[in-house]
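Selected chains only, in their assembly positions.
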């Protein structure tokens, strides 16, 4: 089942992808029904990056980055590399040379459920990475994996060509075929949020804005002046 | 036992609270006998913030942030929200809308033994958060918790109105009724530290400044030139 | 076996040490055959520092920093303090006063398989620390440990006088007696990397640059157009 490179993967329209990037992880995740978040241990190597792109997926053996080289050839401009090891591993599969190569082909960043290294160089290059670890441990090039097959990465299923959205809040996957619908929902949500934010900033309470007082009372919420000690 | 909102909580004097903020977590913790530190996994979302305020406490069910809205109404200027889930949870209970609302009421920041999201926005707003996780996972609004009851947060008991001190070193709780005494001890310690720092910077050794050589010798410390191999 | 201070330790030549600092952790680690990395949980308190120095080692009981004071007297300019607790501990053994004292003696930084505190001050002082935790928890001064004995720190053996290299990728130890050889290998690797980087930036694929296509085919790699669904 490993040893396969799929060369032709479908991708979402670039304007849809760009729209999702602008919305960001939290909004996109809400817009698609609170699904798609990768595990919270996936953290950016530097703050401030916000990207979206089509996933070029890599399934790789523990401690073996041979398939990263294979995957880079499959990159189109606007893609994001996403690597899931076949068993848990923190090794540094990826560093500045691979980033140089990926960036030269238009890759926007890397999402890796393992380690990354050369993070000072990657930061200077503005090549963002979301990883489980920062670890300089080197890898070998002995065993095949696959490229552009479905993978489970940080507890989420990712298909090649799915849209990956990543920012300081983490990483979210959007099914390619749902991307346009999710973008609409995300934008509706955002429009909505601007108005809410203005009200809240003006001192209106969420309790009133969302009409929570009646349901809270029905649920049994009791207001007391002070807490009686026994 | 849940479903209670205590509306009237005692608070320490604001000049005492501000004094504790200026001293910072490490000094305050030492000044009160090395007690009060929340667990070390409580980390700030951005570096450099140093605050102190009165705790408005929230006991919330896992994955349910209804009580945050209730708590915001109870905030007075200078307060800090502090949320403890009733079972361990990393969900993102709090984001930029809630921060806008809390900030509008004078809230100085959030301490949460769970997740937070929209951290890029929160950073731009300079609304500091100390959390267990950064995670965009959304929450529901179905189940009651309580506001301004005693909670255990990150392995420390916090009563409503206790003083929370937070900076890059983490978070420390000071009992409201001890706040003034702790401030005095902290200031004494600080005065003391300036003098020590100057001596140490000038090359005086701690061994001499603290008169450690005799007790070390008594304890059996032996100086050798080189380590003999067996 | 504890209670010993070794006063005379061998050190590598300063130009060798400086050379290793310039190469950085990932390169040095590769150059010595992918060995010597401390565990990936050892993280810098601020980004951007890159140092190398001779290890002054400390073996300390849990929650007891008496030996740090003893160790500081043993520091020579260009040294790095490295502390390993005798059982796992996250307490804050080290803060700004100790850093002031260490810096006054020429210490370049601290590597500690435990906690550190006063990180805002340490950041302002540009005294870099790689630690397992940031935690303000104070320590006592009751029990002896040892200084300049071999220790296991974050899963690596470190002898006093070994060269410690540390940067944003983590921490690597180089045996003192191997330092010169490792530096040569690291420099060769670096020279090599410049050329590779230029090619990759120009769009040459690693697949071609490293002649991977034949071995990949031999290993059984198959390219397909699309993934057939069952």
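Letters are used for the chains, namely A, B and C, taken in the order the chains are written, and counting of residues starts over at 1 for each.
Keep in mind that, in the parts below, a residue touches a chain if its C-beta (ideal position, glycine included) is under 8 Å from a C-beta of that chain, and two chains touch if they have at least 3 such contacts.
Please read all numbers here as calculations on a predicted model, not as lab measurements.
May I ask how many copies the whole complex comprises, since the file places only 3 of them?
This complex, considered in full, is made up of 6 identical copies.
Keep this in mind: only the chains that are shown with their structure count from here on.
Copies subunit A, subunit C: same or different interface, half of numbers shared as the threshold?
Under half of the interface numbering overlaps between copies: different.
Just how far, in Å, is the C-alpha centre of subunit C from the one of subunit A?
30
Where in subunit C do residues touch two or more of the other chains?
Touching at least two other chains: none.
Inside the complex, what are the residues of subunit B that reach subunit A?
Within the complex, subunit B contacts subunit A at residues 3-9, 46, 66, 69-70, 72-73, 90, 92, 95-98, 100-101, 103-105, 115, 117-120, 123, 133-138, 141, 143-144, 148-149, 160.
Quick check: in the complex, which residue numbers of subunit C touch subunit A?
So the residues of subunit C in touch with subunit A come to 24-26, 29-30, 34, 37, 40, 43, 47-48, 50, 167-170, 172, 193, 196-197, 200-207, 210, 212, 216, 219-227.
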